[in-house]
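One protein chain is absent from this view; the other protein chains keep their places.
Should a chain be cited, it is by its letter among A, B, C, D, E, F, G, H and I, assigned in written order, with residues numbered from 1 in that chain.
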Amino acid sequence: MTAPSSDILETFDNPCPDRRYIIETVAPEFTSVCPITGQPDFGTITITYIADRKCFELKSLKLYLQQYRNHGAFYEHVTNLILDHLVQVTQPHWMRIQAAFTPRGGIRTSVTAEHGQAPTETF
Amino acid sequence: MTAPSSDILETFDNPCPDRRYIIETVAPEFTSVCPITGQPDFGTITITYIADRKCFELKSLKLYLQQYRNHGAFYEHVTNLILDHLVQVTQPHWMRIQAAFTPRGGIRTSVTAEHGQAPTETF
Amino acid sequence: MTAPSSDILETFDNPCPDRRYIIETVAPEFTSVCPITGQPDFGTITITYIADRKCFELKSLKLYLQQYRNHGAFYEHVTNLILDHLVQVTQPHWMRIQAAFTPRGGIRTSVTAEHGQAPTETF
Amino acid sequence: MTAPSSDILETFDNPCPDRRYIIETVAPEFTSVCPITGQPDFGTITITYIADRKCFELKSLKLYLQQYRNHGAFYEHVTNLILDHLVQVTQPHWMRIQAAFTPRGGIRTSVTAEHGQAPTETF
Amino acid sequence: MTAPSSDILETFDNPCPDRRYIIETVAPEFTSVCPITGQPDFGTITITYIADRKCFELKSLKLYLQQYRNHGAFYEHVTNLILDHLVQVTQPHWMRIQAAFTPRGGIRTSVTAEHGQAPTETF
Amino acid sequence: MTAPSSDILETFDNPCPDRRYIIETVAPEFTSVCPITGQPDFGTITITYIADRKCFELKSLKLYLQQYRNHGAFYEHVTNLILDHLVQVTQPHWMRIQAAFTPRGGIRTSVTAEHGQAPTETF
Amino acid sequence: MTAPSSDILETFDNPCPDRRYIIETVAPEFTSVCPITGQPDFGTITITYIADRKCFELKSLKLYLQQYRNHGAFYEHVTNLILDHLVQVTQPHWMRIQAAFTPRGGIRTSVTAEHGQAPTETF
Amino acid sequence: MTAPSSDILETFDNPCPDRRYIIETVAPEFTSVCPITGQPDFGTITITYIADRKCFELKSLKLYLQQYRNHGAFYEHVTNLILDHLVQVTQPHWMRIQAAFTPRGGIRTSVTAEHGQAPTETF
Amino acid sequence: MTAPSSDILETFDNPCPDRRYIIETVAPEFTSVCPITGQPDFGTITITYIADRKCFELKSLKLYLQQYRNHGAFYEHVTNLILDHLVQVTQPHWMRIQAAFTPRGGIRTSVTAEHGQAPTETF
Partner (left out) sequence: MTAPSSDILETFDNPCPDRRYIIETVAPEFTSVCPITGQPDFGTITITYIADRKCFELKSLKLYLQQYRNHGAFYEHVTNLILDHLVQVTQPHWMRIQAAFTPRGGIRTSVTAEHGQAPTETF
């Protein structure tokens, strides 16, 4: 199976590029595969961003995330890769990805990465 | 069906214009239509503002939001349009709109936009 | 029926006037009457303050708030009037009133007003 | 606008007709219109049934329920009408409809109707 | 002030009298007055019934319950009186009233009374 | 300190003795003392009953329960003693006491006792 | 990809076959594929049973359920198939499967099937 | 390490043996060891019973349960063993043990066993 | 009964005095007596501090707080007195006391006081 690719992500023009506003998308049905054991991992991906010219389209995001379904990757790598891909296609003012995974061995982990200058507004 | 119009919005004089205070109104029964598929979308609109001379009247707000019931628009556009209309009729010191939509395809999205300088008080 | 009056409010001497500390009182059984329709409104009043010389006494606060039971007033006016009255009798360093009303027509509103400089401590 | 019709409902063959088992479907995005005031009502429809030969198809159920979006009807009538239509197309061993509506004037109502003999198993 | 009267209650014809089904109405903004102290009491009234020929109309119920706003009565009496009045105007197959009051002196009380034979169906 | 006595409990005439209905009173601020260690115990007492001729008065119940504040007794004894006392003064058709205590040593316990024939109605 | 098979399920001897007791296992990370659209479905599988001679082993259950990960099947079929497979390998006194799926199109569904005589004990 | 023994359990005389009443004790800090992997398991043990002549003493129960801390046993065996031991020392009218374990591999399990005739009262 | 005294409080040496770290202790079973009515008050005391040389010992804190069990004092005084006593024996870099009391007359109050410079770290 090929690695997840950003080619599947589609964008549309930001309808309000002159105003800095926040878009937050939560995908609670994320699943990937542990590269060591081959066992499935499950988690919730939360994407928060301030678009510049481009917004990502939601159905293409769903298909993009489904690429990880049978792909083996560590939590830290998955999170940073999703951020890299979404930044590449939307070139946002700011974007943050939080990936919260379900427990394994009684221990749960989340990873949070961001690109650009975090907003100081009271969002 | 005609597009949502701010004409339906009514205002009343701010009873306490000399004090900066916060008004927050939550409308959890918002519904509009997806412009692509024609399917209904559902969400919660939260309006937070510091009025200057004018406050919007609640019953007229309810009727204003009902204009979107059979209107097709993207999440990002709906949020910014409501903000534009409410700013137009109340001219507030500050206003923020948050629109949180219910999941589609296992993914949910919210959009937050604001007008004017956010308050620094501890509200 | 007469309008709510601050005369009913009683105070006692702040037992610790040299230390700035926070008192928060929550009254979830507030009810007043809509001045337009005559229908009752219900809400929760939260009072937070840093006393100077005087604290308000809780039983007198209860009786004070009961004055609104058959009194007609808009949300924005009620909130600011309670703040004015409590500031008048306690002359606090800082005070904030938040009034959160139950839904009407599927829409709910809260109003928050404050007097004096908000504390910067980590309360 | 025409009244809601059962014609839009599609069914498929029960994959396990020899075993009595329970199917429960919850539709929290139901909306209709008050026949008196023309104002929208919102609610959650819960359908629970034991199929005989036929199960209703979920996408057609969604489209069926959307027929009420601009249709005026009382709570009690809506609930019984949905039950009548679903019984008509699936002829189940047993079916129950619960419609829970959001508050109006501080008061909320739900209506529950069933067709056939309720199961005595410990579902 | 006159005592609460059932005269204000309006009914409409049960749209589905041949089917036994359940209607449940919850009124969380009930308030009355303690007959001893004159202090207000607050509670939630839940009405559950199987109508025969008549259903009570919701707006008239709201006005009926508002009659208790300045009326003094004990919890046990209020609950049984509401049941008597609603039974009188609707003559239901079965009706149950539950009144749950907010705490006084750290103690909270609810009263539940019913008229007619409770349903044995699995509602 | 003297042992808790039922003398402090007051009753009033059941306003509706011909109808069997349920009264439930919850007292979450109960405290007594461990007879072994002298350390305080904390718990919630829930009293549910069907009155015959007499109901207990709530303020006297509060004072009755305060008698346990500095009284040493085991959980099982406290629960049965409260039941005995309340049965003695009200002579109910049925009464149940549930005492749920907060954890000690990481373990929490509740005790439930009843008097008379439990109701079979659907309360 | 081959269909899910019960061959992967392992069992161990019931350590207490003379006592009827309940085992409940909840697997919240179930995922399969919609046979129509090819899109992934997500749900929680709850298995409750009274073992006779055999209990299923938990790690083999996990691997068994993972067989559905890329398998296309309707909700009703998946639920009955899991029940058939687990009954086949454990031959229990009683078993119930509940499969609760996440929303699609704003509508969520669960399916519950059982084998054998449900227990009448107060579990 | 020796196996858990009932010798450590202490009892006291039931203070009210003529009344059938329920005692429920919850121990949320149970931990044992998986006999296969040697990894710790964690769970909550809930014990519910109707005592005859003897009640178990809570501090001795705590020490009894701590015997499992470094003891290897399967869920099904642990639950039945605790029930056997507690029945042995208290000889109750009825007793039920529920052991709810935390997730392993994304799957969680609970086991419920009882001794004697379950009560039919409305506890 | 004598007034609460700090003499009962014991301390131990901070095991890590070179690192500024936060200790938070929550005591939800606090009870005192109203100095006016003699009725008991109940609340939760939360103590948060950065120790310097000394930490308070938890069992002595429990006994210290039990001194208030039959002591009459206003909320504001209790909170400041606990702070004074704990500061006296531990001399912390910073300490905050929050006392949240249960409702009386439908109104609940909390009091928060602190000593020293609040931390600016992201605790």
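FYI, a contact is a pair of C-beta atoms (placed from the backbone, for glycine too) under 8 Å apart; a residue touches a chain by one contact, two chains touch by 3 or more.
The structure presented is a predicted model; accordingly, all values stated were derived computationally and were not measured.
Considering the complete assembly, chain F touches the hidden chain via residues 39, 42, 102-106. Panel shows chain I; residues 14-16, 19, 21-29, 55, 58-59, 61-62, 121-123 of it touch the chain omitted from the view.
Even with one chain removed from view, chain H keeps its contact list with that chain: residues 28-29, 31, 39-40, 42, 66, 69-70, 102.
Basically, only the chains that are shown with their structure count from here on.
The interface at B-G recurs elsewhere; of D-E, A-H or F-H, the pair that shares more than half of its residue-numbered contact pairs is A-H.
More C-beta pairs touch across one of A-B and A-H than the other; that pair is A-B.
A separation of 46 Å divides the Cα centre of chain E from that of chain I.
Here the spacing of chain B and chain C, counted between their Cα centres, is 27 Å. In chain C, the residues touching two or more other chains are 28-29, 39, 42, 102, 104-106.
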